[in-house]
Structures are given as C-alpha cells and as structure tokens.
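Just one protein chain is left out here, and the rest sit where they should.
First chain written, first letter: the chains are A and B, and each begins at residue 1.
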Amino acid sequence: MPAFLIRRLLMALVTLASVMLLTFLLFGLTAGDVSAQFLPAQATRGQRQEWLRKHKLDLPLILNFNRQVTLTDRTSGRGDFIVQDEPGSSAASALGLEPGLTEGQGAAQVTRTLGSQGASWLDARSPLRAIAADRPWADRAIKGTPPRPAVTFTFHDGSRLTLDLSPLTARAGAATLAGGQATVGDLLALINNHPDNRGRLDAGVSGLSAAGAFNSQFFWHLRNTITFEGESFKYQLKLTDIIAERARYSLALTVPSLALGWLLAMTAASLVAYYRGGLVDRLGVLLCVVGMCVPILVYMIVGQSVTLELAPRAALGVTPWTNIYVPVAIAVAAGLGGAVRFYRTIMLNEVRQDYVRTALAKGAPLPHVLFAHVLKNCMLPILTSLVASVPFLILGSLVIEQFFGIPGLGSLVRTSVTDRDAPIMAAITFLTAAVYIVGLLVTDVLYALFDPRIRLR
Amino acid sequence: MTALSPTTPDDLAAPRGRGLWADAARRLRRDRSAMLCLGVILLYIGVAVGAAAFLGGWNESYDYARANEDPSWDFWLGTDNFGRSTFQELLLGAKVSLTVALLTNLIAVPLGIALGALAGYYGGVLDDLIVWLLATLAAVPEMIRLIALRFAFSTGPLFGFIDMSGVGGLCLALAVTSWIGTCRYVRAETMKIRQLDYVLAARAIGTSGPGILARHVLPNVVHIGIINFSLGMVGAIMAEVVLTYLGLGLTGQPSWGQMIAHSQAKVVVGQWRQLAAATTAIFFLVLALNILGDRLRDALDPRLKNA
Partner (left out) sequence: MSDPATLLAVRDLRTEFRTDDGLVRAVDGVSFALPTGRTFALVGESGCGKSVTAHSILRLIPNPPGRIVAGRIELEGQDILALPERRMRRLRGGRIAMIFQEPQSCLNPVFTCGRQIGESLRLHRKLTGRAARQAAIDLLARVGIPDPARRYGEYPHQLSGGMKQRVMIAMALAGRPQLLIADEPTTALDVTIQAQILELLRAIQAQDNLTVLLITHDLAVVAETAHQVAVMYAGKIVELAATPSVLSSPLHPYTQGLLRSVPRLGHGADRLYAIPGNVPNPLSFPPGCRFHPRCRLGRDDATCRTVGPPLREVAGGHWCACWKCPGFEAGLETDPAGGIRGKETGIRGFLD
C-alpha cells in the first residue's frame, strides 16, 4: 500500500511536470513579441525593453549561456553604489545601466550588469553594440555646449568616479554607442585604465555560472507556474489575486449546478435502470438523446428569453442571488441528458453481473438488490466521473459565464484569449490540470481505501 | 472483409460461418433506424456539397432593401441584417459543420488507432511514451485544451509557414483533443488481443510484429475507430458551435455556430427563425450520428452482442 501510494504520487508529479512543459510549449514559445499589444502606440524602445524585462521575455528561451559585462565595486565589498548620467547625457541608459541605486543586499561584491541582455559569445573583441542600445547617448534638447557622454559612479564610501565615454563614440564619430566600431574591450580598458579609477571599479566579462544558466524564459515559466507569481500582461496584477477573485464567482455558479445536476442525474438514472427495457427506460433514453443533440448555446438563449418573459427580475439578475438561478438551471438542464445516459450505462453494466443473479436467487427484492448491491459497485465509476468534473468547479462554465456576464474564471479565459494574455492562460491551464491530477490521486487513494479488491493488492 | 477476420476450424466446419464484418453489415442493413440515420447523414453531406457548389456567392449577396425580412416565397427563412437569405446560410452552414466533423475525425481516429495499437502491442518504452502523452493531454480539461491550442495556433504561422488559423488548424485542435479516447480504448483492446491464443500462435510460427498488427490486431480494433468516428463527429459539431461563440471558430464563412451565436441579440427582439433553423439542422444531424454510433456499437462490439 505505501509503495502503491508513492508510485502513484510520483506519477502525478511527472504528469504535473509534463503539463508545465505543455503550457510552456503552448503559451511560452508561441507568445512571440506581444509587447506591442500591451503598450501604448507611442511607447519608446526603452519602455518596450522595460516591459519585456518585467515579463522575463528578454531572456533566452531554454538555457541562459549568455555572458555579460559586469561592473564591480571594490571599495567596500558591501553596500551599494549609485549610477548617474551627466546632465544632458543618457549614456548610462544606452549601456543598459539603469540610473539609480544598486543595492548589494549584503553581497561580498556589488555587481551591476551592463546591457539588457548578454550575448552568447561575448568577449573583449565583441562590438559594443552587443551590449549597448541603439539610442542617442545625449539629449540634444539641452541648450549650450553639447553634453559629454559621461556616467558618474558614487561608491559606498562616498567617493566618486566620472567616466567620459567620448573616446568610444569619437572613434567612429557615431551618435550612438552601439553604432560605432568600438569593442567591449575598449570599454573595459577605458574603465579599468582610467586614471581616477585606482582600482575602485572593476569591469570584466562574467564567466558561465550554473545559476545564471537557469535564468531563462523556461525556468521562469516553471517558477511562475508553481507559485502563480507571474503577472498578467494586461492587468498588471499578480495571477494569485486575479484567480482568487474570479474563482469565487465560478464556484457560486458551479457548486450548486454540479450538486443539483448530479443528484437529478443519479435519481433519473436509477429510475431508468430500475425499469430497464420498459417504457420508462425507452422514453428516458429517448429524452436523454434528444437533450444531448441540442447545443448548450441554444439552452441558454431559449432559457434566458423564456425567463425574461416569465420572471424578468430573475433573468436580469437584480440581486446577486437571483443572478445565479437562471445560469444554474440552464447548466443543469443542458448537462442532464448526457449524465443520465452515462450513469444508466454504468448501472446497467452492473445489473448484468452474476452477483446480481445470486442476490435475486437469494430472494432479495429487486429494489434492495439495485440499491444495496448494485449501487455500491457503481460508486467507483461514479466517483471517477465526479472527479473528472472537479476542474470545472473552479473553472466554471466558459460559455455560461460569457453569456450571463458572470465575472468568473471561465470568462477570464475568454477575455485572455482575445487579449492574448499568455500568463493567465498558462496559469489557468495548469491550475485546472493540477486540480484534476490531484483529484485523480485522491480517487485512487479512496479506491484503495474503499474497494476491498484493491486494498490488499 | 471476411478474409481478414480470424477463422477457426470450427467456423469452416459450420454450415454458413459469417465473419464479424459480414455479420455486422447484415445486422445494420436490417436495422431500419440505422439505415435511416445513414440516409440523413448522406443527405446532409449532399446538401453541403451542393451548397458549396452553387451558393458560393452568398457572402457578398447584400441587398439592404430587403434586410431583416420575414419568411416569404423568395426567402423561405427570411433574410439577415444585410438582406442575405437565411435559408441559403443554413445550407452553407452544413459545409462548415461537416468539413470540420469529417476532417477532425479523419485526423483523430487513424492517429488514435495507430498509436493505441502500437502502444498496446509493443508495450515497453513506446507504450510508456504514448501513455505519458495521453496522461499529459488528458490532465487538461477538454475545453481548456481546445482553447489553448486555438490560442497557440492563432499566434501566427506555425514554424513560420504552417498557417493554423483556418479550417485545418481548427480541425487539428479538435483532433488533438479527441484522439485520446480512441487511443486509450484501442490500446486496452490491443493488450487483450495480444494475449489471445491465436495471436500467440501466430507469434509462435514466426509471424513478424507488423504482420500480426496488420492481420490480427487492426481488423479487431477498427470497429472502435468506426464507432468513435461517428460519435466524434458529434463532438466536433458541438465544439464548433461553442468555439464560434467564444470567437475561436472560423470567421468569414457562414456556419451554424455563427447563426446561433448571432441570434442571441435577435431573440431578444423576438426573431427566432435563425436560432430555430440552425438548432434544427444541428439537432437532426447530431441525432442521426448519435443513433448510428449506438447501432454501430451494438453491431460491431462482440461483447455487447452477446449480452
């Protein structure tokens, strides 16, 4: 039994991992450059870069083998240093060094990375454009003498260092740092050999590191999937908050409709199975098939307009509670045909078993045989079918929520598709799959606990 | 067909031994409701082909002077906002529904049979791999799976050149969700067949794996495919309606899904005919497919036959 549980648990974990892979394939790989859809049309390239960096879309897909140019503060070994542009210059931004404070957070050495993204084979001979952005280094709007492309570092001990980057631009006479012929080596030499530096600031190309290699879209996807910490493209909110808020509405719709639907379906199926072969059975099966042949959308349109005639208050949803009656009733009605037929098949399958004949040969009355002997044997397949519907508890019914404007997870899926909000889609796909997998795990454990045949295996 | 089904000496000795297929065909021919259903389905296919051939210009047949007319001799089911005939739209809708239903299952059923038979017969790593794929896909609820695929396909051409936004992509998405059932069933059945004496005997006399698969396994699992084809068409037709409503279906051509989806607003002002027409069309097609599927199951599944 423990061995069975452990094996089952491992299988569930493997499936969960596979689903993460699947969501990455579907939503990570195919996302493409979607920034344009979520940024205003006049967004600058920097804003775009910023957006991509926030959603980790600037990172390599699977593994990060990129090298980066790093600046290390050697003055204190801990603390922080500040980067500032000279007035009128934007050289720091051009190098990918966001102006502002770098916090060391107790690290032995405080390091800043140049360039928003590294390149695979970065070395001293690489052109500077591998790390620098293609943007003007100086803001021409400032009057007077043209500004120098210079960056000022203020170190932890209070000392300063001002680097003039004009040699890099002057060499090619380019307006941007990336446009010239300068190499990364030129930049490193300029910093390390600067007469004022005196070993305070150390520039270099970082080597490969194990931790750095996992700094990729894929591994961020895995992390965000497990923690639900990713951020929606559209709403600027954490997924946990969005899902928690939306799931309440879905649950309010699905819990009553599933419970009611199950109760009705079981009752009807028992009745139909009891009169198997008779008129009730034939009529019941016919009604089920007819019910299954009508699209759910038709149930909703007809249901809504009928209630609009009969009880406008309920149909329009004047209060939160009346808002739920009609959708629940429609969800139950639309699903009833299939469910009754399904449970009937399960029951009739059991009714054909030999032990039923034994029980009848014992002189047990038919209702007793059906409801004691048969029903207990039916519980397992019925339980399985219930677990299969558990993901929909959270997810809600897409179509019904969309139709009645219920702001649950189902309608979130719908809007996320039109918005191309991949993080939400990935999170919901994973969430429903995880709920299903956990449900299956629980069923298997319940099977093992309640079915004597499995218990001892 | 009889030549394919396994015969035992007893069958040869019996006066008039009938193979499973001949037997099933005979039962079906005698089954009046199955024949009626088949007739209905063929009628729909005929309408779809005819509509595609003769009503191609419907999309542009605007006539604002006759917009939103009630049924008349000219327009049996009235006209829509643009003055186009609703009856013609209904006939054209058959094309989309049937194309989607047939194409989906033409992808899904052979895929399910092939992978199921391979996994069930060879077992081992191949089986593990296919079961892993099944479990992963099945873990995602069907509707979400469908939407996720449509989402992924609508990004742009797949691998840069395969356009997945049209009928092909829709059918592929539907097929990826519906092959699972067939594959599971075929796999389980194949595993049973593999243990049967005549397969063991075939192996004992040195028949190759592919030979056994082709001669003994496939003929005995094809019926699952046929049944699932019929029932899978129902699923595809219903899914097309829902996807169209969610804005993930096909655009630019008339379909029953669109007729139903667009009728939400019209019903409010008391215009029911579009909804009623499309629902009726779907109803009879799906009913015929459902009943045919059940009859096929009764005729082809030997275990139910003897029950």
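In this text, a residue touches a chain if its C-beta (ideal position, glycine included) is under 8 Å from a C-beta of that chain, and two chains touch if they have at least 3 such contacts.
Quick caveat, the model's predicted, so the values are computed rather than measured.
Of A:200, A:344 or A:373, it is A:373 that touches the chain left out of the display.
Summary of contacts with the chain left out: across A:2, A:158, A:195 or A:365, the touching residue is A:365. Contact with the undisplayed chain is limited, among A:40, A:158, A:195 or A:277, to A:277.
Although one chain is not displayed, its contacts with chain A can still be listed: residues 277, 353-355, 357-365, 373, 376-377, 451-453, 456.
One rule holds for everything that comes next: only the chains that are shown with their structure count from here on.
Centroid to centroid, with C-alpha atoms defining each point, chain A and chain B lie 32 Å apart. Every residue of chain A that touches chain B in the complex is listed here, in rising order: 11, 14-16, 18-19, 21-23, 25-27, 30-32, 289-290, 292-298, 301-302, 304-305, 308, 352, 391-392, 395, 398-399, 402-403, 413-414, 417-418, 420, 422, 425, 428-429, 432-433, 436-437.
In the complex of the two chains, the chain B residues touching chain A come out as 132, 135-137, 139-141, 143-144, 147-152, 155-156, 238, 241-242, 245-248, 260-261, 263-264, 267-268, 275, 279, 282-284, 286-287, 290-291, 307.
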